[in-house]
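All protein chains but one are shown at their positions in the complex.
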Amino acid sequence: MNGPAYASTLELMSGVILVCAVVTLWRRSLSAVVKALAIQGFALGAVALILGIRQHDAVLIVVACLVMASKGVVIPTLLGRVVASDPSSREATPIVNVPASLVGAAALTFLAYGATQPVVALIPTTAGRLVPLGFATLLIGFFSMVVRRKAISQIVGLLLVDNGIALVAFLATAGVPLLVELGASLDVLLAVVVLRVLAAQMWSKFGVLDLDQLRELRD
Amino acid sequence: MTGFQNVVAAGLVAGAQIVTVSVGGLLLVGVMRKVRSHLEGRVGPPIHQPLLDVRKLFTKQRMHPEQASWVFGAGPVVLVATAVVVAAISPLATTRPPLGRSADFFAIVFVLLLGSVSLALGALDTGTPFGGMGSSRAMTIGALAEPALLVAILAMSIPAHTSNLPVLVRMGLAHPEMIASPARILALGSFVVIILAESGRLPIDNPSTHLELTMIHEAMLLEYAGPDLGLVTLGESMRLTLLLGLLVNLLVPWGVADRPGAVSIVIGLGALAGKVALAGIAIATFEVFTAKLRLFRVPELLAGGFVLAVLGAVTALVVR
Partner (left out) sequence: MLALVVLAVPFGAGVASAVAPWRRWVGWLCTASIGAVLVCGVGLAVRVVHGPPVTAFGGVLRVDALSAFMVIVIGAIGVLATWQSVRYLDAELVAGRCSQRHASLYSMLVQGFVTAMLLAVVAGNVGVMWVAVEATTIITTFLVGHRRTRGSLEASWKYIAICSVGIAMAFLGTVLVYLAALHVGHHEHANLDWTSLMAVSHHLDPGVMRLAIALLVLGYGTKVGLAPMHSWLPDAHSQAPAPISALMSGVLLTVAFYALLRFKAIADGALGVALPRALLVAVGLLSLVVAASLLLSQRDYKRMLAYHSVEHMGLIALGAAAGTRLAIAAVLLHILGHGLAKGVLFLTSGEILLAEGTTEIAQVKALLARRPALGGVFAFGLVALLGLPPFSLFVSELNMVRAETQVGLGWAAAISLVCMAVIFGAVMSHGRHMLFGAGPDGEQVHKTPAIVTAPLIGALIGCAILGVLAWPLAGLLRAAAQVVAT
């Protein structure tokens, strides 16, 4: 892949990942949020694929296909089923309102760029310059977990954190050794399955997927 | 070419762009209405209906409310004047428009803003409640959209190291991969949201509503009649065409004339017309499937546009 095309496609895909993260804070409808997550999964796989093609690394290409399958298809489908079962799937009253949380997301992006200066300085390539985008996605996911009330939104926030870390791992180190990558992906998948099971139990016990209802244990 | 010939050529180019934008703008509005009607299962008015409407309006009697001052009459005039100026100096048909060195993106935005502010003042001047309501709503939306627009322009200017609009279009023609950069894409995404806000299209404002309480833009025009209304209609359609023209020339600059010559300028105008028509059809189709947002939800949409622009600017600043 020649230079400028490689650089601009990589930048584009990383940009898509960050925009999808912002969209999860922007939209109130949970099904739209899950779709944004699916697009983000595909973009993440595309980043790994581009890096694998560039470095002629067959292992990385296999990992890219796995990532696309699990984060682009399997996990959004699992979440989509939970969203479909709950008719009130809208984040009607987040703790921080939408415009303020969007401005917060912009501030977190600045923070990410500031905090990752040493990493960017260590890797002078195109891929290295895009590492702050992964950190920004991570921070936005963390923020989303804190300010959203619905259980599904917390799962979405967790997946954003994980996608951001995966992006950083791919860009900075062209993926960690295969064993660890497989273990990490499997763990994320299992975590989502567990959360989905818990959400189903919560639905049957509490009748609603609102985390505000979970207030019985406190000091 | 001598200086005099240069001036004549520049004047011709400016005139051509102005005429295209004004006539084409009205035709664009007609096309959009036609597309909407077809998608809604109606036949709809003919495409040149807005032209006929404006011509009819200019033949009618001028009427002013009793308590209005000169501001009321000046509103439409300033609106059209600013649109004409921007049409003359923007790189719509050619990358070397007349007075191109003054065509700074920030300056163009401010001139267009001058037009919309004057219209709002004119509506406020009528002293009627609907005029005031429309003005305040329009200005609220403007106050949210303008910062986003400025940051989006910043995001587009940083990689090119200039905010001069013809230079931006020329660089887009010369280096196509610059258009696919995330900074440019994010900024243009934000630009689309802002165009919808500034020109009063769905989901922010319904241009064909007849219920006063849901009006934002139409409420400002309730008191205008005759030639004033004709001027306003013309000015509004020119603004929409200008904004769309700038968007398409920044996104897909092919077809814009790079060399001087009558043929290439005609091709440029044709390409502009085609691209803007496509953009208008896309907006009209989108409008059929969208519902109008409640007024207090509009800030959310515009905040999203603002954040997209900020992300574009940050990406442009760091990823070089």
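In order of appearance the chains are A and B, and numbering begins at 1 in each one.
Here is the rule we use: a residue touches a chain if its C-beta (ideal position, glycine included) is under 8 Å from a C-beta of that chain, and two chains touch if they have at least 3 such contacts.
It should be emphasised that the depicted structure is a prediction, and the values quoted were computed from it without experimental measurement.
Every shown chain touched by the omitted chain in the complete complex is listed here: A. From the options A:6, A:110 or A:142, the residue with contact to the chain not on display is A:142.
Contact with the chain that does not appear here is found for just one residue of A:59, A:100 or A:194, A:194.
In the full complex, the hidden chain is touched by chain A at residues 115-119, 121-123, 138, 142, 145, 151, 154, 158, 161-162, 165, 168-169, 172-173, 176-177, 179-180, 183-184, 187, 190-191, 194-195, 198, 201-202, 205-206, 211, 214, 216-217, 219.
Just so we're on the same page, only the chains that are shown with their structure count from here on.
Listed in rising order, the residues of chain B touching chain A in the complex are 177, 180-182, 185-186, 189, 299-300, 302-304, 306-308, 310-311, 314-315, 318-320.
The touching residues of chain A, counted against chain B in their complex, run 4-5, 8-9, 11-12, 14-15, 18-19, 22, 26, 97-99, 102-103, 105-106, 109-110, 113, 129-130, 132-133.
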